[in-house]
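To keep things clear, I will list the structure first and then write my remarks on it.
The other protein chains are all here in position, but one chain of the complex has been omitted.
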Amino acid sequence: MVRVRLEFSGGLELLFGNQKECEVDVPVASGQQELTAGHLILWARDNMLQERPELFVKGNSVRPGILVLINECDWELCGAGESTISEGDHVVFISTLHGG
Amino acid sequence: MVRVRLEFSGGLELLFGNQKECEVDVPVASGQQELTAGHLILWARDNMLQERPELFVKGNSVRPGILVLINECDWELCGAGESTISEGDHVVFISTLHGG
Amino acid sequence: RAPPRHGLSRAQAERYSRHLLLPAFGVAAQERLCRGSVLIVGCGGLGSPAAMYLAAAGVGRLGLVDHDSVDVSNLHRQVMHSTARVGMHKALSGRLTCAAINPTVQVEAHVCGLSPASALALVDGYDVVIDASDNPATRYLVSDACVVAGKPLVSAAAVGTDGQLTVYNHGPDGPCYRCLFPESPSPENCSRCGEAGVLGVVPGVMGCLQALEAIKLLSGVGEVASKKLTLFDALSGRFTTVRLRGRSPGCVACGASPALTRASLPDYDYVLFTGQPPDDGPPPDLQLLDAAARL
Partner (left out) sequence: RAPPRHGLSRAQAERYSRHLLLPAFGVAAQERLCRGSVLIVGCGGLGSPAAMYLAAAGVGRLGLVDHDSVDVSNLHRQVMHSTARVGMHKALSGRLTCAAINPTVQVEAHVCGLSPASALALVDGYDVVIDASDNPATRYLVSDACVVAGKPLVSAAAVGTDGQLTVYNHGPDGPCYRCLFPESPSPENCSRCGEAGVLGVVPGVMGCLQALEAIKLLSGVGEVASKKLTLFDALSGRFTTVRLRGRSPGCVACGASPALTRASLPDYDYVLFTGQPPDDGPPPDLQLLDAAARL
């Protein structure tokens, strides 16, 4: 199990029971040594999402328009879906906004 | 020696050669086990201050109107001048502003 | 159509529709705003955005306090005034702007500024107070009056490229201005816009944040910035929030046995205490030509 601090913002929290922050224990995928960001997304979909999964996930990743931040860093800087998530990491899913 | 990340803001940086942030190695006072915030203030006055020490120090502490923050916390919450400063701590001296 | 089950008129429901749509806000919060009142002390760089956004948001009654009139050197940051209003009283100019944005809001101009003699009567008349002033004497006076009158105080300041924001005198143990600064800084330790200059948009950011805190206080929505100080460094674009001490038991204003009371406040000498008159420092012309030549 890996303890992760999850955060949802930009409206995504509405899909997760209006919860903006939580701490969760996420199991490592069977056959894997480490938890990846990609696996975390699928785990959050299956275990936390309360409505409309099609607004959070597309294929094995997040929907277009959603940024994933690992420890205050764009996940593209550390491997996107392949990024390793370690104990205590802070992962933010944020929907880009268009309004003004 | 204790390595401390120092920051000056709200105009105080002007007394320190217009330097907003720096890392310094501060010796523990002779006869003491640990570095205290009070000693750090006197050390900064003697080793870093470039002008008008009377605008930074009064007696053995900072001037009225200056807040001291240790690791993003008001030093009054951890002992003011008696607070222990540990390796890697972040200490901010900030002058309160009055303008609008 | 059935009549609406709330206290907003059809015109209000239309004007505030984007607040009503907000799950976190909604009708009840908007009704509290519309019934609430805010006193804004200072119609300058902070007071301009604070007043405009609170008028726009529908706060029922706004009080605008200033003793000064619009100067052309104000206009780079005090966006509720205009060039045609140079020489007009700032509180009156502010009232015109706020009323134009939202004529359904009551805006009261207090053109004599805040004095120890008048402060309590003014502060008593509003739910929330915003300190948008520009000098230590007024800052201590506003804080003391809020403590005596039992009103939360949204305080901000901006000088140079730095901004600061906190809410005083809120909740069971929120500190007042004197809890943080029991002793007045000496005049040489005070950074003021007239001396140090100010990047105009910095009070813009801070004044908007003051309006937000006032909206939170009135509506009951969100976390109020009590025992927290938000620092803004405009050049790096960085905001930092730090934790502040709680109420000090020995505070002469809000402590266990306060020296400052409804009876004593009107006679307190804030000019003597701070060593400075309630204004924004020396006239700028002394330094201006020098500064302008520094190319």
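A few notes on this one:
In this document, chain identifiers A, B and C correspond to the written order of the chains, with residue numbering beginning at 1 in each.
By our rule, contacts are C-beta pairs under 8 Å (C-beta built on N, C-alpha and C of every residue); 3 or more make two chains touch, one makes a residue touch a chain.
Note that the structure is predicted; figures quoted are calculated from it, not measured.
Contacts of the undisplayed chain with the visible chains, over the whole complex, involve A, C. Considering the full assembly, C:A225 is the residue among C:A149, C:A225 or C:V252 that touches the omitted chain.
Residues 1, 4-6, 8, 11, 13-28, 49, 52-53, 56-58, 72-73, 75-79, 81-84, 100-103, 160-161, 193-202, 204-205, 208-209, 211-213, 215-216, 221-223, 225, 228, 230, 234-239, 241, 284, 287-289, 291-295 are the ones on chain C that touch the missing chain. Contact between chain A and the absent chain runs through residues 9-11, 20, 52, 54-55, 63-67, 69, 72-74, 76-77, 92, 94-100.
We adopt the following convention: only the chains that are shown with their structure count from here on.
Chain geometry summary: the mean Cα position of chain A and that of chain C are 40 Å apart.
Look at where the CA atoms of chain B average out and do the same for chain C: the two points lie 29 Å apart.
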